[in-house]
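The complex appears here minus one protein chain, its other protein chains still in place.
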Amino acid sequence: MSQPTDDAPLFVAELAVRWRDLDAFNHVNNSSYLTYLEEARLQWLGQIRGPWFDDAAMPVLAASELNYRLPIAWPATLQVELRCERLGNSSLTLAHRIVDAADPARLYSDGRVVLVWMNPLTGRAVALPAAVRSAADR
Amino acid sequence: MSQPTDDAPLFVAELAVRWRDLDAFNHVNNSSYLTYLEEARLQWLGQIRGPWFDDAAMPVLAASELNYRLPIAWPATLQVELRCERLGNSSLTLAHRIVDAADPARLYSDGRVVLVWMNPLTGRAVALPAAVRSAADR
Amino acid sequence: MSQPTDDAPLFVAELAVRWRDLDAFNHVNNSSYLTYLEEARLQWLGQIRGPWFDDAAMPVLAASELNYRLPIAWPATLQVELRCERLGNSSLTLAHRIVDAADPARLYSDGRVVLVWMNPLTGRAVALPAAVRSAADR
Partner (left out) sequence: MSQPTDDAPLFVAELAVRWRDLDAFNHVNNSSYLTYLEEARLQWLGQIRGPWFDDAAMPVLAASELNYRLPIAWPATLQVELRCERLGNSSLTLAHRIVDAADPARLYSDGRVVLVWMNPLTGRAVALPAAVRSAADR
């Protein structure tokens, strides 16, 4: 975790693992990692200054890439660190690190998702909302 | 879908979308795609000849890469096509295509997951079970 | 299953258990039963003649009562039988039986849910839509 200051995350969400996130192998199921990322992402978007969506510009997930580094047990508290990896005209690549809140050197997952803002009526990509661009571009 | 015969999927699972797979945006949530892949993968493994795991060799998901091509609505029936993309000593890369069963030209998602067989006691990668290697290597 | 004809279900949904429905005890998690009921209920509502909701009348779940008779394993195919137990001005009590499709004498769960149609703007109960009343009242 000796990252330079200018690589500070955009946002860090602290989330509790739920027992229901486990599967029959007694580890957090792979699909729950995407739920953790979604929760962190929406918490981040919810606290930026200005609207991050409207009727003509909604974010959709275009791609996800996850590495599963270590199994996650229950109970645990996680930190989900989000960083902007790429800022396009219509899209945003958010890199993540999921670590243990009690031991941040314990990396459970890294990877990224690509979000694209679309007009739900036309299905076309639209420009990123100004508030999102501003919040992501630091 | 004019794929050559030798590119026939290893396995095709037919799955029903559930209303609960939708999220507040009224489309199937991104995490449910991993559940569809898991279901297809376990159905495939469940029908191969011979054991695909034992106490000393269990598959774990090491990585996932998904492209979300089109939103999925409810109700729908999906086909999940699995293909072996790479066969390593301990690992297997399974590519997928999720299409609409009623219109297989409608591609909802493609991508891949990497599975690694591990000894849960030692945490070390182990050789792929013979039955898995044989089923994947065609 | 020697029930008299006039006790025939309103609707029977056939649903596949998913591996993700299991929890760390390797049985279908108790919350998934409500998802099975929801799926069956929405399939029933989706096929009745006439609208079952509009902007001024939406169903909400007011109560649920479930008995868990036997654990459900994976894989399995279930049949969810729905019967109307009570028809009120604004509410509908739907009884259920979840049985194994391959062995309908195998009863996994019975119980009921109460649905109330509400105006989402006012939060007041409203009359059941005519199509719902008609479909439920046999």
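Letters are used for the chains, namely A, B and C, taken in the order the chains are written, and counting of residues starts over at 1 for each.
By definition in this document, a residue touches a chain if its C-beta (ideal position, glycine included) is under 8 Å from a C-beta of that chain, and two chains touch if they have at least 3 such contacts.
In this text, all values refer to a predicted model and were calculated from it rather than measured experimentally.
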Among B:R20, B:R41, B:R97 or B:R112, the residue in touch with the chain that has been omitted: B:R20
In subunit A, positions touching the absent partner: 15-16, 18-20, 35, 38-39, 42-43, 46, 75
Footprint left on subunit B by the chain that the document does not show: 19-20, 22-24, 26, 29, 31, 74
Touching residues (missing chain, whole complex) on subunit C: 25, 29-32, 34-35, 38, 58, 60-68, 71, 111
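Here, only the chains that are shown with their structure count from here on.
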Copy pair subunit A, subunit B: interface residue numbering same or different (half cut): same
Distance from subunit C to subunit A - Cα centre to Cα centre, in angstrom: 35
Distance from subunit C to subunit B - Cα centre to Cα centre, in angstrom: 30
Residues of subunit C engaged with two or more neighbouring chains: 19-20
